[in-house]
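Excluded from the complex is one protein chain; the other protein chains are retained at their positions.
Entry: subunit A
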Amino acid sequence: MPTEECIRIPGERICRTDKGLVAGRGTYECNGQIYSSVAGMQLKSDKDGKVHIEVQREMKQNVLPEIGMIVTAKVTNVNPRQCKCAIISVETTSLSDPFRGVIRSEDVRSTERDKVEMYKCFKPGDVILARVLSLGDAQSYILTTAENELGVVIALSESGATMVPISWNEMQCPATYAKEYRKVAKVQSDHITQNG
């Protein structure tokens, strides 16, 4: 619960670290004191029994994908071993410029992971939900869709219409009724609000 709003600027001392206070986002700790590291509003929030002191900018936060976060990505390239994609948003924040991500064939689904055929799971242009598995190598983040809620959310058919999911691995074009294979995400309402 945010309370006590006031403007802080970088290098400004906020308080001492005792009394269960922890330096949160936008702050840093030095010699037992908490200092602000960005210009913004000071917030206090309770997290697992400790009071986190945060300084938040009103404008967009600089976000980076972290391990375990759900990201929205657009598929750019598919080959039998992996699928490359551009991460366009992290949780609820959309990124101003995309990060590269890669889904390896064994991370596409949790069952029969050795029998995955990449061309039956993703096609370039699909919008997918994925979880960050690791920060990966120097090139890209490694993503996974091995959960029911993760996978293709929006896909266009060959005729250009947005397809409708009909099962966990098939989508149908509303114009031509042609069926195409995808690793379909079972989108849940809380995910929808998150990515709304």
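Assume a residue touches a chain if its C-beta (ideal position, glycine included) is under 8 Å from a C-beta of that chain, and two chains touch if they have at least 3 such contacts; residues count from 1.
As a working rule, contacts and distances are computed from a predicted model.
Asker: Out of "Putative exosome complex component RRP41", "Enhancer of polycomb-like protein", "6-phosphofructo-2-kinase domain-containing protein" or "tRNA (adenine(58)-N(1))-methyltransferase catalytic subunit TRMT61A", which one is the UniProt protein name for the chain not included here?
Answerer: Of "Putative exosome complex component RRP41", "Enhancer of polycomb-like protein", "6-phosphofructo-2-kinase domain-containing protein" or "tRNA (adenine(58)-N(1))-methyltransferase catalytic subunit TRMT61A", the absent chain's UniProt record names it "Putative exosome complex component RRP41".
Asker: Touch as defined at the start, partner being the missing chain; which of A:Arg57, A:Arg81, A:Arg113 or A:Lys186 qualifies?
Answerer: Once the missing chain is taken into account, the touching residue is A:Arg57.
Asker: From the list A:Gly26, A:Gly151 or A:Pro165, which touches the chain that is not on show?
Answerer: Checking each option in A:Gly26, A:Gly151 or A:Pro165, the one touching the absent chain turns out to be A:Gly26.
Asker: Which residue numbers on subunit A touch the omitted chain?
Answerer: On the subunit A side, contact with the omitted chain comes from 7, 9-13, 26, 28, 30, 35, 37-41, 57-59, 61-62, 64, 96-97, 99-100, 135, 138.
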